[in-house]
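This report refers to the structure that appears directly beneath it.
With one protein chain withheld, the remaining protein chains of the complex are depicted in position.
Here is chain A:
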Amino acid sequence: MFFLKEETKTISVHPSNFGPEMRNLIVGQLNAEEEGRCTGDHFVISVMDMVDVGEGRVIPSNGNAEYTIKYRAIIWKPFRGETVDAIVTSVKATGIFTMAGPLSVFIARKNIPSDIKWEPNTVPPQYTDHADQVIERGTSLRLKILGVKPDVMAINAIGTIKEDFLGPL
């Protein structure tokens, strides 16, 4: 689920960058550092705007200026039971690896409808029901998240396509 979240971050600027372009520089640095970051709990998708840049303070020891920035960002926190679209990255005998944006979701064989079978002899290997449903590397899938586990810098999730309206798009 997506949220608009207000957060604060401290950014330090090297003295050589002090000047009229400083604001842009700070924005650039904030975007570079925050966007796409995974906290282990959620993904920061995009920085919307800066609420407050605050006053810069020069740190006595090295001359860097430190800014405490309040900003709003769109974050995504995957929940159990959430339905997402994902792209298949690889298929194995044990299941399907997919990426739903930054989130890696694994679909175990048990959570694939029983009529969709593992077919290792094709190139590339695929899961197929020998009709219109073919799941191979690059296929788009709609899946439901069964469980989410935060890790240090990543989130792992388990998904299923064994329900109505789930499966290859």
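Operating definition for what follows: a contact is a pair of C-beta atoms (placed from the backbone, for glycine too) under 8 Å apart; a residue touches a chain by one contact, two chains touch by 3 or more; residues count from 1.
Throughout what follows, contacts and distances are computed from a predicted model.
> Can you tell which of "Large ribosomal subunit protein uL4m", "RING-type E3 ubiquitin transferase", "Anaphase-promoting complex subunit 2" or "RNA polymerase II subunit A C-terminal domain phosphatase" UniProt lists for the chain that's not drawn?
From the listed options "Large ribosomal subunit protein uL4m", "RING-type E3 ubiquitin transferase", "Anaphase-promoting complex subunit 2" or "RNA polymerase II subunit A C-terminal domain phosphatase", the omitted chain resolves to "RNA polymerase II subunit A C-terminal domain phosphatase".
> Quick one: say which of A:11, A:100 or A:157 touches the chain that got left out.
A:157
> Which is it among A:8, A:94 or A:140 that touches the chain not included here?
Of these options, the touching residue for the absent chain is A:94.
> Who touches the missing chain here, A:28, A:120 or A:138?
A:120
> Of A:14, A:57 or A:149, which sits in contact with the chain we cannot see?
A:149
> Residues of chain A in contact with the chain that isn't shown?
80, 90, 92-95, 97, 104, 106-111, 118, 120-121, 123-125, 137, 146-149, 151, 154, 156-158
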